[in-house]
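For reference, the structure I am asking about is given below.
One chain of protein is taken out of this complex; the other chains stay put.
Up next, subunit A:
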């Protein structure tokens, strides 16, 4: 689990959020576990924290706004099943278990045993007054070994920063405007 990833650690040299460090933290829990990718990003959404939280908490909403998601199936209050497109026409899957849930403030999750890509994440919602909500998403991935692992690593380690910020922008667009801005002509073969 990533601890307080959206805030500076107590005793740190400055007040910088954790995702902005210049060097990988050698003793971090995450490194000890062999996870190599951590991305953290904050975006401001011009809606109240409760509203942003509620949208996010129903994970099935995310499939429509995030890229590369094949399907998200909500199994029960804590468990959802994610099918994500990987390079080479493959998909990777996992069950995500909610590990922390504070309405209007925080959602954290962790992939279950047997995940193709072991991962964990948390998203924190902080009231930003007339500007809406500061939303901080922190993700950590533990890429598998082997050839598939390399492909997956390509998607999840090099790209996640870009992927994450684009996904956050789309979520913001959807919540603020009711649609997702596009300049592309309609896809002739929309995905089911």
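One rule holds in what follows: contacts are C-beta pairs under 8 Å (C-beta built on N, C-alpha and C of every residue); 3 or more make two chains touch, one makes a residue touch a chain; residues count from 1.
Operating definition for what follows: contacts and distances are computed from a predicted model.
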Undisplayed chain, where the name is taken from the UniProt record, one of "Serine/threonine-protein kinase RsbT", "ABC transporter permease", "Glutathione-dependent formaldehyde dehydrogenase" or "Spermidine/putrescine import ATP-binding protein PotA": "Glutathione-dependent formaldehyde dehydrogenase"
Given A:48, A:105 or A:166, the one touching the chain that is not displayed: A:166
Interface with the undisplayed chain - residues on subunit A: 44, 46, 131-132, 162, 165-167, 169-170, 172-173, 176-186
